[in-house]
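Here you go, one structure.
Apart from one protein chain that is not included, each protein chain of the complex appears where it belongs.
Take a look at chain A:
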Amino acid sequence: MLVRRCPWRSIQLHQLWCPRQIHTREAIHDKRWPGWQVIIGIEVHAQIKSRRKLFSESSTSRPGEIPNTTVSTFDSAFPGTLPTLNPKCVELAVRTALALNSKVHHQSAFDRKHYFYSDLPAGYQITQRYSPLASGGYLKLSKGDVSVGIQQIQLEQDTAKSTFDGLRRTSLIDLNRAGSGLMEIVSEPHMRSPEEAADYVRTLQAVLRCVGSSDGNMEQGSFRCDVNVSINKHGQPHGTRCEIKNLNSVKFMTVAITSEVFRHIELLQSGYSVSQDTRGFDENKAETFKLRSKADSPDYRYMPDPNIPPLLLSEEYIETIRKTMPDLPDTTRVRLRNLGLSERDTDVLMAVDSGHEVGFDGELGKGAVTYFDSLAQQRDPRVVVNWMTHELIGQLTARKETFSDNPVSVEQLGELIDLVQDGKITGTSGKLLLKHIIANRSLSAPSVLVQELSLEAVSEDDNASTRAWCVEAIEALPEEAEAVRQGNPRVLNKLVGKVMQLSRGRADAQNARVVLEDVLRK
């Protein structure tokens, strides 16, 4: 039997009477709209990267899945089915809340939001209207020392997908997505420009990906934004806001906000008022259009879900998650810099890392930073990062491959670096070897490959070989040899290069230079 307190009434009153939190920021003067202040708040729906749906055993679907194949009787709202909360979804949402400095509530509850639509088989969506999972918090933007407040984070079900086939005049329904877990992350209206909004979205995406709670992909619909925009003259109270729904790229979002700001300015300057609308965005015309006005907004008849007991999270549970969750980008950055990495190398590593695939149920993906960390154990971090950013990532990029395509295992690259560091092969040979492994997707150990490819470095004692290559080089490039003899030392590099070529990189360049000079002097 459910013993429910009735927190929702007090929360409603609190929301009504609590004056809007005053967020003081210096007035921003934007050349595009002099005299006007733009106020932006964003509601993000991020799909939780869990293997199973929020309340059922069926798998979440990947893009391109055959429609209506990952659907349980609960997802399709069959009579007699009941929800069972997926603890993995809760864990990932708690990670997100902690990453956003939110207060995770020890007790939260689920409510039903009712409306009739073909993408909602039960006629209601389970969400957290009256007591959300977490509230408060902030996200620091990457630019301009701005923090955007977080109002609340709640768990809810995703809807099915309905597509209208105009040709056949039929609605097609795909229930694969129905019942997948979403995190609704509501920001405070703290952003002041389309660019800040874009920064917020990108930073939030990075945080979600980093803690593994969502892959944050706007194009594929796993990260969707509804943006609230209002404008007011500097020093005046906030204007009437409009909500722009379902923006599916950061670029379109900035275009939509900009066009909405100009629409508001035009209305106000012509003596009209802005009406509180819900609007869509037309990507071709680059402007918003009215979906419905506030008066038409449906009454969702929220009701506490009688099937789902309150979600109780102990302090211990929250702390365990806090301790075991992956580091946030800022923390990682500091850690990498402390290892002695340059700012540039850190940037490259983290930029590459942000593209890594997010694992299911919070399992850590194989990103560039993880790769680096495994390599840098018992190795010089600066040497490791050089090999990674300059050679490995450089060669992958040259082949138009990304880090996720990287065929070189940590063990392979580690051994390769060790071979070079120990002077067993030259740096040049190391690069050649790496190229060989990538090109051939070789799984062999570098030491084996060194044998196969005869890449062992020529030892310093083995001057005979080096001398032979030097003589050969001088014979091959008589004019350059003459120039050096005439006292032009810069041409010597060309001869060294020839020696390296002849030795297939096995010769030590420094040694070759000494030997060449010696031979030429004679």
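We adopt the following convention: a residue touches a chain if its C-beta (ideal position, glycine included) is under 8 Å from a C-beta of that chain, and two chains touch if they have at least 3 such contacts; residues count from 1.
Methods note: contacts and distances are computed from a predicted model.
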| item | value |
| --- | --- |
| Identity of the absent chain, which is to be given by its UniProt protein name, from "WD repeat-containing protein 5", "Vacuolar protein-sorting-associated protein 25", "SHSP domain-containing protein" or "Glutamyl-tRNA(Gln) amidotransferase subunit A, mitochondrial" | "Glutamyl-tRNA(Gln) amidotransferase subunit A, mitochondrial" |
| Candidates A:G41, A:P121, A:G149 or A:G212 - the one touching the absent chain | A:P121 |
| Residue of A:G35, A:P306, A:G340 or A:G423 touching the missing chain in the full complex | A:P306 |
| Sites on chain A contacted by the missing partner chain, in the whole complex | 1-4, 6, 8-9, 73, 76-85, 112, 114, 116-118, 121-124, 171, 173, 299, 301-303, 306-309 |
